[in-house]
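This is the structure I have questions about; it appears just below.
Of the protein chains in this complex, one is absent; all others appear in place.
Entry: subunit A
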Amino acid sequence: MTTIDIDHVSRWFGNVVAVNDITMTVGPGVTGLLGPNGAGKSTLINMMGGFLSPSTGSVTLDGRPIWRNEQIYRHIGIVPEREAMYDFLTGREFVVANAELHGLNERAAQRALATVEMEYAQDRKISTYSKGMRQRVKMASALVHEPSVLLLDEPFNGMDPRQRMQLMDLLRRMGDEGRTVLFSSHILEEVEQLASHIEVIVAGRHAASGDFRKIRRLMTDRPHRYLVRSSDDRALAAALIADPSTAGIEVDVTEGALHIQAVDFGRFTALLPRVARDHGIRLFTVSPSDESLESVFSYLVAA
């Protein structure tokens, strides 16, 4: 059992408060740290990783302080968001160096490289790697000592769908093995697919915590706004408003488009193409007009 305890932690940089009085416990299994860009996720992860001191409060691992305690890294593996690594090394040299710094040998490095399926490219220079390959070598470097805690900052950024799936499988496996895995993301779908437990951070504050289904419902039940252009806007509007999944439709004559407010997200997304087909209407544009994360999160905070 390895647990990270964040107790009334705030962190400010000059006048800017990046993290504001957050208390949470991260235990075994996969936890997703969700929040829009600039919410303070990286600041929080940096404090959990011992690279930043809390301005107030404490961050501990099983009761031991993390800040200024290098022995804690026997239990923590870190996958930073930043791309920079020792680009002049080959993947294998890099992971071997990481193993040696833990007092381990090349076998540990090879095992970690096998875990992330990077053996095929291990003798190429890191500077030639794609983003996804870099991410996997970073993972390998964090796994060499089989840590009980794994911290990942935006691990899926820039990965293609296949790489994303692979990494998700790997993290899920780590969580199932009883490791404490925490990753940050600003994309709800990522967090939802992977994490059984979600912590939401908005503007430095702890906005929500718990099961993803609860948070998902909060997020999907909110009214969604869509902008739709079609071959017959009025006929489409008339047909859509008859269904309870829409709450309002505005015909924007100057724009030549419909502004639709949907209240039942799931039902509406199934309804729209069906109605269009049934009425012989062609859809030119369907775009969500308030999908910006800020609006999603502000809705969540208000809820």
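In the analysis below, contacts are C-beta pairs under 8 Å (C-beta built on N, C-alpha and C of every residue); 3 or more make two chains touch, one makes a residue touch a chain; residues count from 1.
Assume contacts and distances are computed from a predicted model.
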Absent chain [UniProt protein name; select from "NADP oxidoreductase", "ABC-2 family transporter protein", "Nitrogen fixation NifU-like protein" or "Outer membrane beta-barrel domain-containing protein"]: "ABC-2 family transporter protein"
Contact residue for the chain not shown (choose from A:85, A:143 or A:262): A:85
Full-complex contact with the absent chain, from A:7, A:100, A:146 or A:192: A:100
Contacts of subunit A with the absent chain, listed as residue ranges: 13, 18, 37-38, 40-43, 45-46, 49-53, 68, 70-74, 76-78, 80-82, 84-86, 88-89, 97-98, 100-103, 141-142
